[in-house]
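Mind having a look at this structure? Questions to follow.
Yeah, one chain of the complex is gone here, protein chain that is, but the others are all in their spots.
Right, chain A next:
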Amino acid sequence: MAKHRGRGIASINYPIGMNLGGDPSQALVHSNPSGKFTVSLSSIDLGQGMKSVTRQICAETLGVPVEDVYVDTADSDTGPHCMGSFASRGTHRVGNAVMAAAKEARGVMMEAAAEELEVNAADLDTDGRGNIHVKGAPHRSISTKDVAIAAQFKQGRTISGRGIFLVPLSEVNPETGEMSPATCYAHACLVAEVEVDDETGEVAMVRMDSAYELGRALNPRLVEQQLVGGAWMGVSHALFETPEPYYPDPAHGPRDFVEYLMPGPGDICPHDIAVLERPAADGPFGAKGPGEMCANPVLPAVANAIFNAVGVRMDELPITPEKVLRAIKAQGGARPQARR
């Protein structure tokens, strides 16, 4: 009886946005008379950081500091239509809508600034710190606050913009399945190392190494939060979770977190992550979306690592100690494969 270590890998891709498209999102951006901007969305921040990512997109596009932008979400009276926060569509779809709205608002802001500075709007640029200046002549500048005051009280302009992003709906061929499912894809590869106890069938995570390609990491800390959390959801799916432990027999379903098991702090292992950025042609600043795909490679990587450790193929999820132990017994004991 012994503990055996093994490594397994998996590589995947993942489509961004609702399959076939046809899932619009809108955004509104406007400035108050002090040059502070509000983004109005009906979209939902689930904790993944939608507010923060759209805030950065808006600030970058307007050319103002991120502190000057506030994102208001989740109100059907003030926020325009959004299909919803699912299908890894938030960053890509909502981000593009915010970008379009911010571009329109920036256009008005630059026109208002041009009128105040008595120059052509095309000759102006933003410094990202709250000022608009003549290109090549930074001393000829005006603050976005003064522009907003002038626009509101002197010029009678609304510094505001509307944006929508829609990937047109694709048809599906009934006979061949020909279709346009998505405009861009995220990618990942993950190596899982596990330790399998051939006496109890228990599988412990030893470490994970991964590479995720997601267009552009708009906010690397939010990306890290997604990837780390998502990978643990993957481990949990691989080794622990189901509300029907004897599926398709529906009996013995868990009713609470005492009966429905998930990994705890003691199960955590190091996870070393690399992020690659190959910008998507139609992503906001090239971004795709890390949301869903980060969990997916973990499940097969863990199953493949178990094979490498003890020589059994686990083709049914979740890979519980009972299943591992039965499989080891069926093949007459652990058969560690070539160490790699």
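Some observations on this one:
As a working rule, a residue touches a chain if its C-beta (ideal position, glycine included) is under 8 Å from a C-beta of that chain, and two chains touch if they have at least 3 such contacts; residues count from 1.
Note that contacts and distances are computed from a predicted model.
Not shown: a single chain whose UniProt protein name, out of "Potassium-transporting ATPase ATP-binding subunit", "Cytochrome bc1 complex cytochrome b subunit", "Dehydrogenase" or "Fe-S metabolism protein SufE", is "Dehydrogenase".
Touch with the chain that is not drawn comes from one residue among A:217, A:309 or A:334, which is A:217.
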